[in-house]
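Shown here: the complex without one of its protein chains, the others still in place.
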Amino acid sequence: MYRIGLIGVGHIGAVHARNIARHPELTLAASYSRSPQRREAFAAEFGGRAARDLADVFEAPDVDAVMIASSTDSHSALLRQAARSGKPVFCEKPIDLSLDEARRAVTVARDCGARIMMGFNRRYEESHAAVRDQVASGGLGRLQIVQLTSRGPSRLATVEYLRSSGGFFRDKGVHFFDLARFITGDEVEEVSAMGAALVHQDVRDLGDFDTAIVSLRMRGGALCQIDNSRTASYGYDERIEAFGSQGWVESCRQPAAAVRRAVGAELASAPFPQNIYERIGGSYYRTIEAFADFLADAGASVPTIEDGFAAQCIAEAAVWSAREGRSVKIHELDAR
Amino acid sequence: MYRIGLIGVGHIGAVHARNIARHPELTLAASYSRSPQRREAFAAEFGGRAARDLADVFEAPDVDAVMIASSTDSHSALLRQAARSGKPVFCEKPIDLSLDEARRAVTVARDCGARIMMGFNRRYEESHAAVRDQVASGGLGRLQIVQLTSRGPSRLATVEYLRSSGGFFRDKGVHFFDLARFITGDEVEEVSAMGAALVHQDVRDLGDFDTAIVSLRMRGGALCQIDNSRTASYGYDERIEAFGSQGWVESCRQPAAAVRRAVGAELASAPFPQNIYERIGGSYYRTIEAFADFLADAGASVPTIEDGFAAQCIAEAAVWSAREGRSVKIHELDAR
Amino acid sequence: MYRIGLIGVGHIGAVHARNIARHPELTLAASYSRSPQRREAFAAEFGGRAARDLADVFEAPDVDAVMIASSTDSHSALLRQAARSGKPVFCEKPIDLSLDEARRAVTVARDCGARIMMGFNRRYEESHAAVRDQVASGGLGRLQIVQLTSRGPSRLATVEYLRSSGGFFRDKGVHFFDLARFITGDEVEEVSAMGAALVHQDVRDLGDFDTAIVSLRMRGGALCQIDNSRTASYGYDERIEAFGSQGWVESCRQPAAAVRRAVGAELASAPFPQNIYERIGGSYYRTIEAFADFLADAGASVPTIEDGFAAQCIAEAAVWSAREGRSVKIHELDAR
Partner (left out) sequence: MYRIGLIGVGHIGAVHARNIARHPELTLAASYSRSPQRREAFAAEFGGRAARDLADVFEAPDVDAVMIASSTDSHSALLRQAARSGKPVFCEKPIDLSLDEARRAVTVARDCGARIMMGFNRRYEESHAAVRDQVASGGLGRLQIVQLTSRGPSRLATVEYLRSSGGFFRDKGVHFFDLARFITGDEVEEVSAMGAALVHQDVRDLGDFDTAIVSLRMRGGALCQIDNSRTASYGYDERIEAFGSQGWVESCRQPAAAVRRAVGAELASAPFPQNIYERIGGSYYRTIEAFADFLADAGASVPTIEDGFAAQCIAEAAVWSAREGRSVKIHELDAR
């Protein structure tokens, strides 16, 4: 049984706490929030104790591993502290909004030999993983095109959140930049991005995007298309497909229930999933399972802090590309 | 919080115990099996105490409601005992293999004013319930045909089980006889059944069927087709469709995952569900939810002991029809 | 090039004339109707000459083969005349409404060594044929259940047509009785049928059915379910499925076009086919192709007059079963 110390008691913290409770090998030992009230309430609801301060998590003898689910601006400092604590760490993406800060966290983690798993839960969505397995098996031959679609049913994010999120590519795009690397098993060489604020005036006022498309060229030659929207009127829509010289594979969009209905000539299916949890909810639990496996076996393959950094580099290149109206090569980031 | 006393600690008892544990308003107070070893082991695994005897369930002050999940031949006696105890009861189908015994249990239950819910879990399968709702709403107009398909991926049942199960129609068919009533909101008038033992030699030796088809005529005129198989080589396959003068609705068969794959010109989907829990597993939990609602509100609509008796009458008529090679009217059962 | 003499210039005659025009090896030489006006108009529209009388078809040196597409009550007499003419014949189903008359036609045809193809076009529907091929290949193992669904979008038939059609089982059912034999490669042993007039008052007044279900037991043990409706509010719906101890295959229902649409959470497909030609229209042309092949090669496999007779026997047994409320064995027909 591994005892988890959780930092951050917001929405995603609660998702993780519920999955820890379901997992036979994990238990929630302590939860920390800067707000004493919130951490007490959280401990009352999900079990374990409320930690007095960060040391009461990182140095506590009853905490075997730490999960960082706090706000993005605290991640890199916590990652460094975690690295030094010697405890294994699970950290929500991204590492930091500043690429320099993120790089610093990677360096410290490497120097400390820290065991860090980044929370890229979509790698654990079963239908997405099936696409990756098919590519990795060589069954598609020479990879030609990968497409990644993800569109949310409504803008969950508040203006406050958006302002501190680093923008569309760093906040939402980063999941798919990671998936592009994960699925192709290759590194991105070149990024071209276009964004638009088509639906939300307040997003437009922030200079951010609610809709974006990205083209990637991988080192091995494959091309990727990503399309993302913060707002899809018709539901939560996520799909991936890949094809190559010998085959094709798709993680499909699909109605949320196996029901069809005709009235007169009108033929209707059950609707698409209406929120992210209906579509990829299972991936959050499987992510926690993977963390448990990683705790049991340091050699288990999980998304690393280097993966986190690589995804952020692509996001950074996308921001740059959209701003300058040109393709950006990943190696240009070093020279910035 | 309702405290449950569970009688029967076999396969289905464990399914219920797990769902009780998931439900926020239910807790497992006591478990009973004739075997002291098995009840102790069960209590150790699922919580609560091991009941010493039936009185330790039916008369225990720490038991609010009783679930009967023991072998079929004990159901009717336990139902009568439960009825007299005054505690609300959940009982697995069928009431009894003998229609006379079943009728006696119904009478006792009625006389005692017992609150009994029969475990017809398929009523709680969401896609099936959507078919029923569509019919009940009148959206299909005058109902014409209902089809119910259920085929299991392999013969889970042992010869011992089969011998005591009352045969295919009483054991498996009964679920779909109940669904036919539930979905049409109507009573069966006439039954015509054909059965065959096509795959399993030991089933044939028992004079039982592994494959069967049944035609029903409802009082309101609608026709139903049921097809059942104990063994479907390709997976667990369950679907329902209904149509009438104004529309059509289907609870569809569907691959177990949203993945498609092409190799050369071969196009493959993810396989069909490979066991009953992949297809209708969720219905077991929703059945337990319905029982909790029934405990909170005696007026909540659940499958009653009269529903259980009606389904058994249809099963009896099917047995009779298959044996005699003719349609059997339900009212003939009274005259038998 | 084979020159065709067509008898009967109604709806189905026109369908065949159009397909003859499309076929590179066939040409319409002569058309006959009792009405001089109608045969002249038909010849003007579809080419070839208007035949003066039946002899002008059966004995004409410019006619290589005869197609009988006249009303049902003329079929058996025309078949006998055709058999004696020595010309190869294509005949629409059924042979005759009277089983005795049909038997007489079969005997004459056999005595004359006539080359007759019955117009069971559904054997030539590609998706249905794929089911048959899968069964015939042995790929399903021991066959367990075959289901045949066919529901028409509206009652095309007039009361006059219905009155002379021989009733639902002889008129519409016969196609699926033929398919049951074709797909299983086996003979029917036992028939159980239920019919109802649920939608059309005039059908009820005739004592006929607009909705019916039939169960068949094949000699080899497989069970079949057929469901038919003259009126399906939601479109033309035809599907077949079969499964056995090693596999499953389906000729699926499917929207008529590859379009999906969501408005808000409502998800709609293109509608089902809205008439028979949208669903199985292609089978009529392929039937004519098969007739051309049969003209070129007397050994080509086509539905024979014996197949026509076998299907009618099943229809007869279905009529009998529905009337008497019992299973009818095919061999009982001999003893009638």
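For clarity, chains are labelled A, B and C in written order, and residue numbers in each chain start from 1.
The working rule: a contact is a pair of C-beta atoms (placed from the backbone, for glycine too) under 8 Å apart; a residue touches a chain by one contact, two chains touch by 3 or more.
Fair warning: this is a prediction, and the values are worked out from it, not measured in the lab.
Enquirer: Just to verify: which one of A:96, A:125, A:171 or A:190 makes contact with the chain not shown?
Expert: A:190
Enquirer: Among the options A:115, A:132, A:151 or A:260, which residue touches the chain absent from this view?
Expert: Candidates A:115, A:132, A:151 or A:260; residue touching the omitted chain: A:151.
Enquirer: Looking at the full complex, which residue from A:225, A:274 or A:304 touches the chain that isn't shown here?
Expert: Answer from the full complex: A:225 touches the omitted chain.
Enquirer: Write the list of subunit B residues that the hidden chain touches.
Expert: Contact residues on subunit B toward the absent chain are 233-235, 255, 260, 262-272, 274.
Enquirer: State which residues belonging to subunit A touch the missing partner chain.
Expert: 141-145, 147, 151, 190, 192, 194, 196, 198-199, 211-213, 215, 217, 221-225, 227, 229, 231-234, 237, 243-248, 325-327
Enquirer: Over the whole complex, note the residues of subunit C touching the chain we left out.
Expert: Subunit C touches the chain not shown through residues 126-127, 130-131, 134, 139, 246-254, 257-264, 270.
As a convention for this text, only the chains that are shown with their structure count from here on.
Enquirer: Just curious, how far off is subunit C from subunit B if you go by their C-alpha centres, in Å?
Expert: Subunit B and subunit C have C-alpha centres separated by 41 Å.
Enquirer: Return the residues of subunit A touching two or more other chains; collapse runs of consecutive numbers into ranges.
Expert: Subunit A, residues with two or more chain partners: 260, 262-264, 270.
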